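Structure record follows, encoded as structure tokens.
The other protein chains are all here in position, but one chain of the complex has been omitted.
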Amino acid sequence: MGDNITISQSELIALVNQLVDQKVNARLADVEASLKSIQGTVGTLSENCPEDRATLVVFSGEMDTLFAAFTIAVGAASMGMEVSMFFTFWGLTALRKDKTFSGKAVGEKMVAMMLPNGPHAVPTSRMNMAGMGPLFFKYLMAQRNIESLPNMIALAQELGIKMVACEMSMGVMGVTRAELLDDIDYGGVATYLGDAAKSKITLFV
Amino acid sequence: MGDNITISQSELIALVNQLVDQKVNARLADVEASLKSIQGTVGTLSENCPEDRATLVVFSGEMDTLFAAFTIAVGAASMGMEVSMFFTFWGLTALRKDKTFSGKAVGEKMVAMMLPNGPHAVPTSRMNMAGMGPLFFKYLMAQRNIESLPNMIALAQELGIKMVACEMSMGVMGVTRAELLDDIDYGGVATYLGDAAKSKITLFV
Partner (left out) sequence: MGDNITISQSELIALVNQLVDQKVNARLADVEASLKSIQGTVGTLSENCPEDRATLVVFSGEMDTLFAAFTIAVGAASMGMEVSMFFTFWGLTALRKDKTFSGKAVGEKMVAMMLPNGPHAVPTSRMNMAGMGPLFFKYLMAQRNIESLPNMIALAQELGIKMVACEMSMGVMGVTRAELLDDIDYGGVATYLGDAAKSKITLFV
């Protein structure tokens, strides 16, 4: 079959390499196309897939809702998640050091009076019978050796939970940085959305 | 070692191709198996990975909670996210044009009276001292050049935020389409779940 050939070694190598290239190109073309397609898909997934992170909007200022928010946040941080808490409106209560009335316009004084006194003095959302609810709640928790709200806030700071005061809410409600805890961050809705969009758990409390 | 061979060119090519196939098959088999396995995993991930999207249930009807919901929604839409808002129960307040009492059964009239008057007249959840809270809130926001709630709702519509009125809630509360803003969508829990399951951020406000 066919004429027998006489071939030099370099010709043989060239021939073999050429044949290999054809084969390998044909076979790898599919693999490389699949690979490229997967890389594209994985790139999009990487942009949209959450990180091991939880982000909470803390809107309510009652002791029970704050307590629930901090329980979830501290729990998540203890389990190794990165946690961000954004305090807006009544939630700013949790970050207050104490009452500050000096140098405020009348309207802002009114809001300051309506805002409770920092985490020691927040009302519960239900049990607030003649102001007794929060004390009672504290008593029950102490009896059962559960951390108090101020302790949980301190714990949150120790655990590196990112606590952000909403500057727009501060503006609307006339709350200044001097009234809030040290070592907190300040930001707006864009800061919140940046963290929330990377989070497995997003809550509005 | 061994007998020298005499070979035709076509025999040489056939021999080389056969050897190449063996080698390449062996080597590519692993790669192709890995590739197939990754494609399977990536397929599952693609079904479950969120899109750049935020979905809110708006259940509360107070001015401050509505304001928080619209701030987040408008912020997300401004940052390029697709945003859906599902208005249920008291949240339907945000979508009301104005009071409509005509042609209702007594029970529905009662609900209509309990539902505030559309976004201009919603109570705040806390500061509502003798009805003064919402006005005061508007005054504070105007003083600080922050968008009012009706402006934010208009902005949400302009930004293409999908606003869906919950038809079951409308049924329970006796609210008709004629009472709600034009250019909104209508749907149920399945509509909500479809959007929420694709979202990075899911909130109940």
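For clarity, chains are labelled A and B in written order, and residue numbers in each chain start from 1.
Keep in mind that, in the parts below, a contact is a pair of C-beta atoms (placed from the backbone, for glycine too) under 8 Å apart; a residue touches a chain by one contact, two chains touch by 3 or more.
None of these values were measured; they are calculated from a predicted model.
Residues of chain A in contact with the chain left out of this view: 6-13, 16-17, 20-21, 24, 28, 31-32, 35, 38-39, 42, 45-46, 49-52, 54, 64-65, 68, 71-72, 75-76, 79, 81, 125-127, 136-137, 139-141, 143-144, 146, 200-205. Touching the omitted chain from chain B are residues 1-5, 7, 15-16, 19-20, 23-24, 27-28, 31, 34-35, 38, 41-42, 45, 47-50, 57, 59, 61, 88-90, 107, 110-111, 114, 168, 171-174, 188-190, 192-193, 196-199, 202-204.
Note that in this section only the chains that are shown with their structure count from here on.
Averaged C-alpha coordinates put the centre of chain A at 18 Å from the centre of chain B.
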